[in-house]
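Our next item is subunit A:
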Amino acid sequence: MKQLMSGNVALGEAAVLSGCTHYFGYPITPQNEITEYMARRLPAAGGVFIQSESEIAAINMVLGAAAAGARAMTSSSGPGMSLKQEGISYLVADELPGVIVNVVRGGPGMGSIAGAQSDYFQATRGGGHGDYRTVVLAPASVQELTEIVPLAFELADRYRNPVIILADGILGQMMEPVDFDGLVRPADVDKPWVLTGARGRPPQSIYSLIFDTKLQEEKNWKLQRKFRLIEQNEVRYETHLVDDADMVVVAYGIGARIAKGAIKRLRDEGKKVGLLRPITLWPFPAPALQELVKATSDFFVFEMSAGQMVEDVRLALEGRGRIHFYGRPGGVAPMPVELYRIIARHYAQAQAAGGRGRR
Partner candidate 1 sequence: MNGTIRIEKERCKGCALCVEFCPRDCISLSEELNPKGYFVAAFSDGEQCNACRNCALMCPDACIEVSTA
Partner candidate 2 sequence: MSTVFQRPKLLKDVDFHYCPGCGHGIINRLLMEVIEEMGLQEDAICVAPAGCGMLLYNYFEIDVIESAHGRGAAVATGIKRVRPQNAVFSYQGDGDLAAIGTAEGLHAANRGENITVIFVNNGVYGMTGGQMAPTTLLDQVTTTTPTGRDADLAGHPVRICEVFSELDGTAYLERVAVNKPAAVVKAKKAIRKAFRCQLDGRGFSLVEILSPCPVNWKMGTVEACRWIDDAMLVYFPLGVFKDAGAAGAPAADEEVEA
């Protein structure tokens, strides 16, 4: 049954339906509706909600709860996400699951409270210390949250790694029809490593300090093997009108929504523009780009930032194709018609320079 719901609230509901039993969070705009919704909904569903004293406390509560076996979640934005980076590094090193939601706002510093895409680097490069990765999922609609949220909990449990949901302030606030009927609660997985007290088994521990550098190296390679597995198995993306495209826009999340509006106008004028929408920002759908560049020469990267995902596009294409870029940082959201004009200009330039099929 469809109901009108904001992204933040839908995210909270999807979390509860996905089996999240513990939520810890600290207020920060533009994600407060998640915290407030969980304060009402989670205890009513038999779970535990704590408003923590800081985002640092929240991520560490997630760590403790995960170590004790729970599906735990926290959410934040901007400065609060920066505070969580140490905890995320520890979650990875401890091989603990956890879902961390970033409802991105303009940055850096205190920034703005408007939705933006300014934390792509932080999310995908790992803003914390050490060699590590987290799965990063980027929803583009309120309905898509009902698939992304259970997927996040499922991947976190399966790979014993934290998962970041990279939403944004527009998605968080906007209201769209959403239907939870298709949401499947991820099955519980066996977690023999959980700390429950040493009853009927030898005591066990969870820690990440390894003084011996050779052992620390081996631990790192073990984590890397896990990340390679995730790269092989968990890439997700959407393609839209790419089969005959002379130019493929690459955009994610709210950027992709704006891009679709622009592409509709371009197509109405006969311009063959398509869209590649990464859903996993890490692992990045590099294989999809490498496939597309065999037939399409021009890629137009659009982000609501000064240019972060564009670097992953460059890395994926390895010098092939032509990359165009348009970015707006600070929480400015161009209208589809504005983006359409800019893409149209680049499209014309690309056609003049020799288009499809050229490598």
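On the choice of candidates, all candidates are chains of the complex that A comes from, given by their letters.
Here, a contact is a pair of C-beta atoms (placed from the backbone, for glycine too) under 8 Å apart; a residue touches a chain by one contact, two chains touch by 3 or more; residues count from 1.
Fair warning: this is a prediction, and the values are worked out from it, not measured in the lab.
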- Item | Which of 1 or 2 touches subunit A - same complex, any copy | 2
- Note on the structure: Within the complex, candidate 2 is touched by subunit A residues 21-22, 24, 48, 50, 52-54, 56-58, 60-70, 72, 86-87, 90, 94, 195-200, 203-209
